[in-house]
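So, subunit A:
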Amino acid sequence: MTWDWHYTGEILPDLLDGLRVTVIATLLGYLIALVLGLVWTLLRRTPSRIVNQTVRWVVEFIRSTPLLVQLFFIFYVLPGWGLTLGALTAGVIGLGLHYSTYTSEVYRAGIADVPRGQWEACTALNLPRRRAWQDVILPQAVRKVVPALGNYLIAMFKDSPMLLAINVVELLGAAYHAGAETLRYLEPITVVGVLFVIVSVLSSIVVRRLEARYATH
Partner candidate 1 sequence: MPPTDTAPATPEESSENVPAGTARGAPDVPPQRTDAPGIRFEKVVKRFGRNVVLRELDFEVAPGERVTLIGPSGSGKTTILRLLMTLEKVDGGVIWIGDRPLSHMRRGDRLVPANEKHLHEMRKQVGMVFQQFNLFPNMNVLRNLTEAPMRVLGLSKDEAVERARRLLDMVGLADKIDAHPSQLSGGQQQRVAIARALAMEPKVLLLDEVTSALDPELVVGVQDLLRDIARGSDLTMLCVTHEMGFARDISDRVLMFDQGQIVEEGPPERIFEEPAEQRTRDFLQAVLAS
Partner candidate 2 sequence: MSDVLEAYPQLLRGAWITVQLTVYGSALALALALAFGLAGTSRHVALRALNRVYVEFFRGTATLVLMYWLFYALPLVGFRFTPMAAAVLSLGLNVGAYGAEVVRGALNAVPKAQYEAAIALNFRPWQRLVRVTLPQAVALMLPPFGNLIIELMKGTALVSLITIGDLTFRAQQIRASTGETTATFLVILVMYFVIAQLLQLAVRYAERRVDRMLGRRPVRRDALPRTADASGAGAVKG
């Protein structure tokens, strides 16, 4: 069997549709991950031992179990509890929830990396707590955090094909369907693979640029 360019051209519109879904799922999921991750981090900083230990283990649980199974759980189990979600919505929530455990760790490390002396300086200057966070701690934490968050955006993009398992026709799903019709999988899946490599490599170059920029203190 040889490569068929004509066929490749025919399936391309389908693949582009799939790509659109992939991008939407990744971006929406990322938004959830960014916000939810912050929630986890803040909850872990509450003085209540019960709250922060519970959150710690919940986060640990979500992070050490497969995203695919979590997607199944959200897609198949939640409707039984009266919460019916569309496939794409379930996928977005799954991606966001899973990656929130990673972003939470990034925030935590970012805050922990701000030297103690900075807090002490704020106290010495008698800055209100709110001002200390806003003007001193967060700006410094953000520098460390941005490149790592960028890396997780790429990682999430590469995990998005899993959504095909809950019938979201994203890029890989589109390729698989196209291939299933003609039993020619070579062209569609290869095109998808190449697309993923190109996007990931280009975006990691961007992340490395960010790293270099933010690394200068």
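Criterion applied: all candidates are chains of the complex that A comes from, given by their letters.
As a working rule, a residue touches a chain if its C-beta (ideal position, glycine included) is under 8 Å from a C-beta of that chain, and two chains touch if they have at least 3 such contacts; residues count from 1.
Since the model is a prediction, treat every value here as computed from it, not as a measurement.
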item	value
Complex member in contact with subunit A (any copy), out of 1 or 2	2
Residue ranges of subunit A in contact with candidate 2 within the complex	1, 60-61, 63-70, 72-73, 76-77, 80, 102, 105-110, 113, 141, 144-145, 147-149, 151-152, 154-162, 164-165, 172, 175-176, 179, 184-186, 189-190, 192-193, 196-201, 204, 211, 215
